[in-house]
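Missing here: one protein chain of the complex. Every other protein chain is in place.
Chain lettering (A and B) follows the sequence in which the chains are written, and residue indices restart at 1 in each chain.
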Amino acid sequence: MHKNSRSLWEFANPKRFVSIANKLIPWLTICTVLSMSVGIFWGVFFTPNDYRQGAAVKIIYIHVPSAFLAINIYIMMLIASVIWLIRRHHVSLLAAKAAAPIGLTMTLVAILTGAIWGKPIWGTYWAWDPRMTSFAILLMFYIGYISIWSAMEYNEKVGDLSALLCIIGSIFALLSRYAVIFWNQGLHQGASMSLDKEENISNVFYLPLLVCLLGFVSLFFTLLLIRTRTEIRIKRTTSLLRMN
Amino acid sequence: MNPLLYILSYEIKASTAGRSLFLSTSFFIIVVLTANISMNQFGIRADKNSVSILWIALAMSALLSINMIFQNDYDDGTLDWFMLSPISLETIVILKAVAHWVTTCLPMMLLTPIVCVSMGINFNSSLWILLVMMIGTPAISFISTIGSALTLGERANHLLLPIFILPTFLPILVFGIKISMLVTNSVYDSMAFLIMLAISLFCIAITPFITAIIIKVHYT
Partner (left out) sequence: MIDFGKYTWTIISAYGGASMLIIILLIMTILKSRKVNKELLVVEQKKSIDAQDD
């Protein structure tokens, strides 16, 4: 690689990563606080009620972004694990490790808000509908990934094992998801914010939802940078101690 | 004697000698009996739907013997010998999975028709359930090798293993339980049978390679 070329792989250098993270974290924090407060205030106080669900619709401003993150963080962990297996960049592995608890929290938030929303609308906190089952499955694979890290000391071998576990987990999570869908077509409404469908929700809800989504994504990146920086520092501390 | 056959018989002998055959089979019987007895005391008659207990018990008892698949060989150096031998590691994994299936899943499957009687399932349906298990259990044995390889050399592996191996049984369990329930109600969904066979074959096809990669990680 060229010395002066600016590319994504610059992040692979732990020192460079920490210095870039130090610069980015304050800006990301401001972005998170601003967009989350604006999005949630706008959504909760300045949008009309849905004609069918009434005011309960206001929960989507946390439900949809957290569900979006829960799935995409797993995909991010998968990509980071594959990068680790191929190019052996420690930062990539540590980022996957750091992202897992955030993903777990987002899955819990999505399940919790969905359950609270479901009680008045569907009449039940929990039903084994395919999409909810997928989140239960996702939860189990997050727990599995975190438990392999918590049970073993950090070294390259455990890194390989966790990366492989992440890949295996995604294969079996997908298989389980489609096995569930095969038997149960479900009662969830269609996608509420995909770009190619016509039955999207109306603009009144869409714009504040986008702002909230931005807020959650920047919250994720802030936490990810802080946690990865922490992991890098732990690794540096242990390697310094081992040199003695 | 063919070396592959020799390894297979060695594996089967090793797992029968280690009493894991007796333990996992008795675990299976105990789980099913406990569930049935306790359900009956609460006035819930163990019925056709409780066939799911059968599957869960089967998965749990398969889990019991999982950490023995590679652990002993890893401790006494047999696995090193396998790594150095001209036979590929993937083949060894397949042989180990087959041995695990013969010594763990097969005895439980043979007990299934008897256990089914206690649940009020007629003999004809129990033979169909046996067929469904025949399709599903090889995949369970093969997936088990992944878990065994992942936790090699870990002291806490008997706690760690179920956490990430039980969820990987889900596709097989979802199909197995649903088809078994339909079968006891005399519904035969050939499409579901074929899809379950496909899932099972897919798991059997990919797991030897994954397990071999994981074992190589332990030796680098």
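The definition used in the following text is that a residue touches a chain if its C-beta (ideal position, glycine included) is under 8 Å from a C-beta of that chain, and two chains touch if they have at least 3 such contacts.
All of these numbers come straight from a predicted model, not from anything done at the bench.
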Neighbouring displayed chains - absent chain, whole complex: A
Contacting the left-out chain in the complete assembly, out of A:Ile20, A:Leu112, A:Ile143 or A:Ile181: A:Leu112
Among A:Leu28, A:Ile59, A:Val158 or A:Ala173, which residue is in touch with the absent chain? A:Ile59
Identified contact with the non-displayed chain, of A:Leu85, A:Ile102 or A:Cys166: A:Ile102
Go through chain A and note every residue touching the omitted chain. 40, 44, 49, 54-56, 58-59, 62-63, 66, 101-102, 105, 108-109, 112-113, 116-117, 119-120, 219, 223, 226-227, 229-230, 233-234, 236-237, 240-241
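Please note the rule applied: only the chains that are shown with their structure count from here on.
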Distance between the centres, which are taken as Cα means, of chain B and chain A, whole angstrom: 33
Along chain B, where are the residues that touch chain A in the complex? 146, 150, 154, 156, 159-160, 163-164, 166-168, 170-171, 174-175, 178, 192, 195, 199, 202, 206, 210, 213-214, 217-218, 220
Sort out for me which residues of chain A touch chain B in the complex. 137, 140-141, 143-145, 147-148, 151-152, 157, 160-161, 164-165, 168-169, 171-173, 175-176, 179-180, 182-183
